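Of the protein chains in this complex, all but one are displayed in their positions.
Each chain carries a letter (A and B) given by its place in the written order, and its residues are counted from 1.
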Amino acid sequence: MKRFSIPSPLSVLSAIVIGICVVAILWPSALTSGDPATGVAPEHLLPPDSAHWCGTDQLGRDVLTRIIYGARETLPAAFVATMTGIVLGSVIGGFAALSGPAVDTLLSGVIDVLLAIPELLLALTVVILTGFGPVHAALAVGISQTAGFARIVRNLVRTLRSQTYVEAARLSGTGFWGIVGWHILPNTFRPLLGMGILRYATAILSLATLGFLGYSAPPPTPEWGLMISEGRDYLATAWWMTTFPGLALLTVALAANRLSQAMTNAGEERP
Amino acid sequence: MTSPAPVLDVNDLAIFYGDRIAVNGISFTALPGKTTALIGESGSGKSTIAKAVIRLLPPSARIDRGSITLNGQSLLAASSRTLNTIRGRQIGFIPQDPGSSLDPCIPIGRQVGEILRLHTSEGRQERRDHALTLLEKVGLPDPGRCFSQFPHELSGGMKQRVLIAIAVALAPGLIIADEPTSALDVTVQRQILDLLDRLREENGCSVLMITHDLAIARDRAHDVVVMQHGVVAERGLSDSLFSAPHSPYTRRLLRDSPAFHPRIPPARKVAPAQVPALEVSNLTITHRTHGGRTSPTVRNVSFTVQRGTTHGIIGESGSGKTTILRCLMGLIAPISGSVRIHGADAFGGRPGDRGPFRSMQLVYQNPWSSLDPRLTVRRIIEEPLRNHFDENRSWRLQRIHTLLERVHLKPDILERYPSDISGGQCQRVALARALAAEPDILVLDEFVSALDVTVQARILELLTELQNDLGLTFVFVSHDLAVVRQISDTLSIIRHGQQEEYGRAESIFSHPASDYTRTLLQAIPGKSASDCL
Partner (left out) sequence: MNVSHFPERRGFAGHFLVQVGRALLILWGAFTLTFILLQMMPGDAVMIRFMDPELGLSPEQIETMRVLYSGSSNPVFQYFHTLWQVLHGNFGYSVQLGVPVGKLLSTALPVTLRLAGVGFLLSLVWTLAIAVGASLLPLRALRQAVHALPGLWSAIPLYWSGILIIQVLSFRLHLLPVVGVGAWEGVLLPGLAVSLPVAAPQAKLLLQQIEETERLPFVMASRTRGASRVSVFFRHILPNSVIPSLTMAGLSLGELIAGAIVTETVFGLNGLGQMTRDAVSGQDVAVLQAVVLIGAAGFVGANLAVDLLIPLIDPTLRMSHRIGGGKSGS
């Protein structure tokens, strides 16, 4: 019998935030009637009021509408980036942990080198190779996350390999692939999922950073990082242009962190 | 006869964890100069009482009613500031696990000094001298050296001596000892209990001893409180309680306690086969430690186990008994010597060949860690069936039910996970998994050590039953002489990787040949009890 505990209010709230994001990605017009690309010129740089909850920008575009459409720019790309990291990292880390000491030492060395390079710099190295654009940015963030996942998967698999129940399975006649399939993979799934969600939050922030630096989608894309970057020119007069996209990033990242924590806690409940 | 005023008076105490009652209306007293033992199995509430007396229950616990009075002062009414002056000064506490009860970052001397700093006005030099005196008083061989050492440089027994030194530093009227020796080897256990007795007599203090071991209570306590599920099952003077127990629970505990019931193994009807099940000769194993250096841990061990009998391997921690066991299972290869299973040389083939070991199965010590937490009981038992038998699913399911019956488990356990079942049930599942491969020889590593005494007794009965029904051969590895004595036909006693003694169990127990065996036998608690039976 699997036990399910009642989720905390914060976890429920986080799930709602992620739900809203999914709606914003799939049907942004359900949340706003505005147009993210074209503005009403006379209504430029309006502070937040009942008509424009988050104010308008220098071209008279509604900031809230742009934030809603911006979900589509960042969130799926961050998902692709994290999946790239998980898949590449699991392959490298799993291979290292299940191979002999020579291959393990070599791969661990490569992982250590990749980890030594700060993630942003690694992403920039990929960007300089592949060029700018949202797809390239996602790839860059994914590759910069690979080493972290590889390290985690390697250590996890090695820990699992030395568990008593794995030895017990070996002694009851289970072969190498049986042990991997029956005892190791199922036990890596949940920690990897928790880690994946946590790194998804990081990927969102990293992608927005690349957007902020101008290496992702070009203007007038309503990308959150880019919006903050554009708003910098109106820092003294229009605080809402930078504040609200940042709040959107913060909220989504917090929600993902919270869900990851809930996932990890649920996994730890079994003694 | 006027009895002196009690040091500690616990009256009608009730403690809840959430809405679960852990202690329900407990009353007892602890008299000066006497040892009062609180005994019970896990979950009986005995440790909760110890923590309640020192007023350090976890936040989730709530004292519902009752009173705790120390020398006439109510502990439940005391403020936290007052409690800090009572703890250490009026109550000394000896914790359960000496290994982790000292701060690893602080030298021993300063940790002894801490209690003096907290409760006395002694200066630095005075504290140092005082601490050295205390270390000497508890019988540490070189107090000056010990003073500047860190906890990890001391053995478990030495650490427990340091903790006792701290507990008695200010000569408190009450000393609470929470399972003070359960983490220690039996020979060390005896020395520590002797020390505690000596200090109690010198200081005239009262000792409240929390223990699961009836034999220790019988040997050391004057008053005994037997607890079950948070209530007192029986209370009385040690002598009368152990000789004429009133409550059925105490009687059951005494009956199940191996120390009180040395079984004389029944005469075996099995005709000695031509070929013994297991023949180990001159086994020498160097066990690889980390860092690439090797150190010899086992030298020249030989024994023979006839089919259908049980061979016990006894050793204290670090003796090398686990190394022998892992070699028997083919997990480590020996340097020299041989292991013959049913006459065939197990290490004769190519390295890593598991073929010769197929008729042997290992069952582990820890009930939970040897079962994959993500698999149901059904899938756990099914695994060896898939590996060894090329049969269909319905055959396997039928076989699983047969195996469950063998280990006396009900089929409703099949879809449950290891974390949902008790330790005793886990060990039965582990047995069923081992039996699924249809072995002739079972190797049992500290198989019942983690279990309560009543559960332990049922599992030992099950082992005997399996042996009689299936003609199994057992190799039983343990540190617990009382348990080994109950089921072994032959014995090896291992110390520092050497075989100290080998022979028939009853002759070793009645006429030990080596000094070490004698020390070991004398250290078994409850010896006086078993002698009079």
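In this text, a residue touches a chain if its C-beta (ideal position, glycine included) is under 8 Å from a C-beta of that chain, and two chains touch if they have at least 3 such contacts.
Since the structure is predicted, the reported quantities are computational estimates derived from the model, not experimental observations.
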{"item": "Of A:V23, A:A37, A:V87 or A:V110, the one touching the omitted chain in the full complex", "value": "A:V110"}
{"item": "Option touching the unshown chain, where A:P28, A:G55 or A:G225 are the choices", "value": "A:G225"}
{"item": "Hidden-chain contact residue, picked from the options A:A24, A:A138 or A:A201", "value": "A:A201"}
{"item": "Touch residues of subunit A, complete complex, unshown partner", "value": "109-110, 112-114, 116-122, 124-125, 127-129, 201, 205, 208-209, 212-215, 225, 228-229, 231-232, 235-236, 239, 242-243, 246, 249-250, 253-254, 257-258, 261"}
{"item": "Residues of subunit B in contact with the chain not shown", "value": "54, 56, 83-89, 91, 93, 95-97, 99-107, 114-115, 118-119, 150, 152-153, 155, 163, 166, 287, 289-293, 295, 297, 315, 317-323, 496"}
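In this text, only the chains that are shown with their structure count from here on.
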{"item": "Gap in Å, rounded to a whole number, between the CA centres of subunit B and subunit A", "value": "48"}
{"item": "Touch list for subunit A against partner subunit B, complex", "value": "1-2, 163-169, 171-175, 178, 182-183, 186-187, 270-271"}
{"item": "Subunit B residues touching subunit A - in the complex, by the definition given at the top", "value": "329, 331, 354, 357-358, 361-362, 364, 366, 368-375, 383-384, 387-388, 415-417, 419-420, 430, 433-434, 436-437"}
